[in-house]
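Just one protein chain is left out here, and the rest sit where they should.
To keep things simple, chains are lettered A and B as they appear, and every chain counts its residues starting from 1.
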Amino acid sequence: MKKTVRLVSTLVIIASAAWLTGCTGKPTTKEAPKAMAAQVDPAVVAEGKAIAVNRKKGNCLACHMIEDEPTPGNVGPPLLAMQARYPDKAKLRAQIWDATAANPESAMVPFGRLQVLSDAEIDKIVEYIWTL
Amino acid sequence: MKIKTVLAMLVLAFGLLAGSAAVLAGGMKADAAMAADAIAKAEAARKQAASVNGEWRDTGKFIKQAQEAAKAGEHDKAVKLAKKAEQEGRLGYEQQVSQSELKIPSYLKY
Partner (left out) sequence: MKKILITLALLAITAVTAQAGPEEDRMAFIKYYKAKFPSVPMEEYANGVYAIDPIGRENWEAIEEFPPYEPFIDAGQAMWEKPFANGKGYKDCFPDGPAMADKYPSWDKQQGMVMTLPLALNNCLKANGEKPLKYKKGPINNILAYIAFQSRGKVINVEVPKDDPRAMAAYEDGKKFYFTRRGQLNFSCATCHLQNTGLRVRTEILSPTLGHVTGWPVYRSKWGTVGTLHRRFSGCNNNIRAKALEAQGEEYRNLEYFLTSLSNGLELNGPSARK
């Protein structure tokens, strides 16, 4: 009896793990991120977007392509499939906060460490970028 | 009796007035002093950054704005601006000190 319980629970764990990796590991289709992003307050996402595209704030477009946004640069990679690239939102936040922590030669502005943006602003940007 | 009461009331009233005035003046003075202190700290941090050519573009501007705010009696604003400038001074200094050794980036191959 005990054995059966253990077997069943192991199976359940494996199955759910497989389901989870399937969810995060699969390159996302166009609809998936939007469906997931719906859990976040759209007002926060909108605020994040405003900060991201503001030339005096995030100015993400100076270096990154964002779909449907005008005159992007290409010093950094295009901002798309962000949830596939950063299943862990905290890692995305860390990258924006200080990309030179992971790679000292990164050209990216350490937005948090050098206080180009406040922590609250970065939180909002992360929510927006994660919808891309 | 009546005079005594009036006198007592007067003394009390004066005492209260003087006390609250002192509290008020004290509060003002503390704020102005706080602003002056924050500005002095910011200026010191800016100078330290400049000593290693690490001053940032807007640090001096924030200090100036802090001084103007202090002059206008907006001490909270002055302290906030000065703190920002001090942070910038500290970060700009650290930025240069952390690079005191020349490091040729890995992408340039000799």
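The rule is short, and it goes like this: a contact is a pair of C-beta atoms (placed from the backbone, for glycine too) under 8 Å apart; a residue touches a chain by one contact, two chains touch by 3 or more.
Note that the coordinates shown come from a computational prediction; the quantities given were computed from them, not determined experimentally.
Within the whole complex, the absent chain has one touching residue among A:V45, A:L61, A:L79 or A:I129, and that is A:L61. Of the candidate positions A:I51, A:L92, A:V109 or A:L132, contact with the hidden chain is made by A:V109. By the touch rule set out above, subunit A reaches the unshown chain at residues 61-63, 71-75, 100, 105, 107, 109-110, 114-116. Touch with the hidden chain on the side of subunit B covers residues 50, 53-60, 88, 91-92, 95-96, 99, 102-105, 107-110.
Assume only the chains that are shown with their structure count from here on.
Every residue of subunit A that touches subunit B in the complex is listed here, in rising order: 105, 113-115. On subunit B, the positions that touch subunit A within their shared complex are 84, 87-88, 91, 95, 105-107.
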